[in-house]
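One chain of protein is taken out of this complex; the other chains stay put.
Should a chain be cited, it is by its letter among A, B and C, assigned in written order, with residues numbered from 1 in that chain.
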Amino acid sequence: MNALKSIPVLVEAPATRDFCYQNTLPLLHEISHALRRLQQEQLPTTIDLNAIPFGPGDEQRLLEFLGRGEVSAHLEALGNSSVWESGYPGIWFIEHRNESGERVAFQMEITTLPAILATHPDDIAESLSSLQKALENPSLGHRIGD
Amino acid sequence: MDTNTKTLGEALRRNGVTRRGFLKFCTATASMMALPPSMVPAIAAALEQARRPSVIWLSFQECTGCTESLSRSHAPSLENLIFDHISLDYHHTLQVASGEAAEAAREAAMHANEGAYLVVVDGSIPLGNPGYSTIAGFSNLQTLEETVAGAVAVIAVGTCASFGGLPKAYPNPTGAVSVSDIVTDKPVINVPGCPPIPMVITGVLAHYLTFGTLPELDHYGRPKAFYGTSIHDRCYRRPFYDKGRFAHTFDDEGARKGWCLYKLGCKGPMTYNACATAKWNQGTSWPVESGHGCIGCAEPDFWDAGGFYNALSVPTGEISRNASYAIAAGVGVGAIAAGINQRTRNKAVRQHAEVTIEDLEKR
Amino acid sequence: MSERIVVDPITRIEGHLRIEAQMKGNRIEQAYSSGTMVRGIETILKGRDPRDAWAYAQRICGVCTLVHGIASIRAVEDALNYDIPKNAQLIRNLMIGAQYIHDHVMHFYHLHALDWVDVVSALKADPQATAELAQSLSSWPNSSPGYFADTRRRLADFVESGQLGIFANGYWGHPEYKLPPEANLMAVAHYLEALAWQREVVKLHTIFGGKNPHPNFLVGGVASPIDLNSDSAINARRLSQVQDVISRMRQFVDQVYLPDTLAIASFYKEWFKRGEGLGNFLCYGDLPATNMRDRDSFLFPPGVILDRDLSRVHEIDMHDKAQIQEYVAHSWYNYSTGKETGLHPYDGETQLDYTGPEPPFKQLQVEDPYSWIKSPRWRDKAMEVGPLSRVLLLYASGHEPTRELARFALAKLDLPIIALFSTLGRTAARTLESKLLADAMQGWFDDLVSNIKRGDTRTFNEALWDPSTWPETCQGAGFMEAPRGALGHWVVIRNGKIANYQAVVPSTWNAGPRDASGQSGAYEAALQDQHTLVDSSQPLEILRTIHSFDPCIACAVHLADEAGDELIKIQISG
Partner (left out) sequence: MNDAMDFLLWARGTAFDVALTIFIIGVIIRLFEILSLGRPRSLAEPKGNQLLPGMKSVISRTLPDNGTFKRQPLTVIAGYLFHIGLLISLLLFIPHIELFNATVGFGWPGLPNPIVDAATVIAITGLLAALWNRLTNPVMKLLSDKEDYLVWLLTFLPLLTGYLAYHRMIEPYPLALGLHILSIELLLILFPFTKLMHTFTLFLARWYNGAMSGFRGVQS
């Protein structure tokens, strides 16, 4: 374990954005088109990043390029999921992992708010009825799903 | 046996899966089936109604690599597949029961799900002699025909089941054939690869589970969603091919910098599979990323396609030897032709020289 | 009355195996092991480019997905006298080590465990008590009552669904299942955890070989270059992934696999008294610190142990035609020298000759040929190969860590060393060597890193890549210790093409039928060693002993050249 650390690694900041594998650059163009669509026609776009033929390091470079913005959310349903807005507002990343922590989906949504974060109308209805029940008899208070 | 009582939607809800969880599940399913994210609502609607199909997995002339590959699947994982998605009622490598009890399980599943179960086959079927491969005293052909009779469809997993694979490689000592050579009255979906990418195996199962139908297939009976594009066209090293930058040997500068492996025999241009996007073992790497050219393992007869380290455009014969023979022969024949020419010419010249004014006047 | 019990298919193994047992009362008197599938890969290999051979050979088996690839490139390298760079040697060692640990853990949990673990009984377990049991055995973090309650609930849901899938028709409730419900539940939880774990650890193969199963190999080195400044090579990120895999392996072996083996074994001590059989053990040796010619640098020492005599290790030579021979007296092949004779693999010839009953059939004629597996012999003696052989050879050769580990395990179980010669001894040996290998892997990895640090990044030797540099004729033997035992590939190369190819694999040694002189193979002998069946319609005991060998039958089935070409015989130096 120590041996690995003993490799002298000098981290150099890339002088230019290196998109040599060329799959990130077209993707960024696609994203910008999607963003325009969102702005002008209010049409959201979802891109399945698993379907993009990334070369080694491409995903890393894309994530670094887009950076992280103000919002991030954590979801616990059938394993963990993370949702975060990139440094470019309107561009979101959604990463789903299964119970063993393995990534099962990785998507980019160009939208105002990713659908998975919004509360489902049926849940609101259930929520309302159970809250009312709880108010009628506070000792029965419970959370949905238990 | 009261089997298919619960839909997947009910089962998930019973396990306390929330709507967000369900949406996530659908998203992952879409991604796994290589379907666009816009399909998620349709998948959600279909999954609500989906029931665990009975799956009978038959192994013939195989190496178990396909099953091993399935066990590497992470979305859904093999354990989720077994517990939640399908009822894997017969599978030599995984099932607990042996011998008669195992065969009884197969027969029970066939009975209870008559006309509705899926048969998965890995391995080719030897027709050279029924004794070349037997299970419980039955030849593979007998087992296949009997099991497929009541099936809704057959999924041929791996290149052996899909196209005959290694056993069928020249000179095909056991007379091995593919599933589709035998099963002609049922839909056969080919999921080739040696082994196939686990996501492709589960993706096809998921498609059937979700929609109750089979995915769209190409001319080789392969699901287009996974086999629609060549390795080469989706390869991250493709730009280097286009720019003319190649690794000339393993471990040279080009190899280290990740240049194109075409000259080292990469069969990416002729191979249709999802390795370049799905990659292997949870996106860890794939053959080209790890420095070895694609060997073309999802294509029919790739074993006989002319060597793994010869560039695709290079002819398979002994070119330089043939060419030198041809040159020698050409020179030989050419010299003779030239000799004949020379003689003709000399003769002509001679004859010409002999023409005198007198000769002409005689005419 | 004499009854013939037939178990076909033997499940939870690789390939197609049939066992027939001739009973005397409730005791197995004679056992017959039959491989029931053949493909003819050696025939297919003839005439091909030797540099391609690994890919064909590798497809002999997708479970031990690496071993035939390695044996094949070693055979070609031996024939050509081809040296490989140090990094390539270390990377190959790491890949072999990963194969072992992955294979052994999957064998234990997914193929073998359900012979000892009653899944249905696990439903009766108390999660609290299970948690206490688990915590008393190991510091593995997944051991809370809630965790086991979840597992139990999932299992209950599954059983209630009525579709038992792969668990249908198991011999549940068989009186030979002796674990308490809590131990059963813990084992079921670990069955599932091991499935997730194995997906992680095979990534080592993916990093170096591009995929698993069937990672890629290369004659002359490895295909993955090393360059710390490149994204597309083995770099610091890749190395740390490898380190992560090694750490996970060591943790799982130490905290789950080893404690579970000892815990389960402690309920089945009578299985340390039966199922050994031959008493002869063979090991080719493997895992060199330097190179394959330097046998002294091997982690696993080569040699043969006869009649359980650990005080004497006999030397083994793969090129010596008097030592290793294969017989086909009871196999569906022909020899031009006659069916009773034995042939060294260099002279190996085989013609498929099925003389068994016409399918469908009920019973094999065991006086006649009855298997697609040949019968290899060392100096005409039947041998057992595999983890038990290796551990015994390590023990006999005085390898201190092995002795210490064996002493520790035997002390825990309160058993003498002789207990290793048994069904569970074989299973325990597999666990012990996993522990040894997981630790060794860290050493190879550290060597690799320090080599890179010194500036040596070579992974491939181009010198003999071009076939025009090869001698007109040459031959070589590639050997390795596969997880299931001694594996050898023999290749004859003529004019740049394969003139002959032979593989003698671990399960051929173990699963082979009787030879010309009537000697049983290892499976057969083990089953004939004090096996009584509680219920002949549920022959759980047969499965236990057969599974303890970790059968790999696609490997075992012999596959050689149909025409039986005359070989050019040459002396191999060294």
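Here is the rule we use: a residue touches a chain if its C-beta (ideal position, glycine included) is under 8 Å from a C-beta of that chain, and two chains touch if they have at least 3 such contacts.
Values in this document were obtained by computation on a predicted structure and should not be read as measured data.
Chemist: Missing chain touches which shown chains?
Modeler: Looking at the entire complex, the absent chain's contacts are B.
Chemist: So which bits of chain B touch the chain we can't see?
Modeler: On the side of chain B, residues 163-164, 178, 180-181, 218-220, 230, 233, 241-244, 246, 262-263, 269-270, 272, 299-302, 304-306, 310-317, 319-320, 322-323, 325-327, 329-331, 333-335, 337-339, 341-342, 345 touch the unshown chain.
Throughout what follows, only the chains that are shown with their structure count from here on.
Chemist: Just the number, please: Cα centre separation of chain A and chain C in whole Å.
Modeler: Computed from C-alpha means, the inter-chain centre distance equals 43 Å.
Chemist: Could you work out how far the Cα centre of chain A sits from that of chain B, in whole Å?
Modeler: So the centre of chain A lies 33 Å away from the centre of chain B.
Chemist: What are the residue numbers in chain B that touch two or more other chains?
Modeler: Expected reply: 74, 77, 237, 258, 282, 285, 289.
Chemist: Would you please write down the residue numbers of chain A that are in contact with two or more other chains?
Modeler: 55-56, 100, 102
Chemist: Given the complex with chain B, which residues does chain C contribute to the contact?
Modeler: Counting only chain C, the residues touching chain B are 6-16, 18, 36-41, 43-44, 48-49, 51-52, 55-56, 59-63, 65, 106, 110-111, 114, 119, 154, 157-158, 161-171, 192, 195-196, 198-199, 202-203, 205-214, 216, 218, 220-227, 230-233, 241, 332, 352, 354, 356-362, 458-460, 462, 465, 537-539, 543, 554, 562.
Chemist: Of all residues in chain B, which touch chain C in the complex?
Modeler: 1-6, 11, 14-15, 52, 54, 59-69, 71-74, 77-79, 82-83, 86-89, 91-105, 108, 126, 129-139, 142, 166-167, 169-174, 176, 194-195, 237, 249-251, 255-258, 275, 280-282, 284-292, 295, 297, 303, 307-309
Chemist: In the complex formed with chain A, which residues of chain B make contact?
Modeler: Listed in rising order, the residues are 16-21, 23-25, 27-28, 30-32, 34, 36-38, 74-75, 77, 80, 234-239, 258, 276-278, 282-283, 285, 289.
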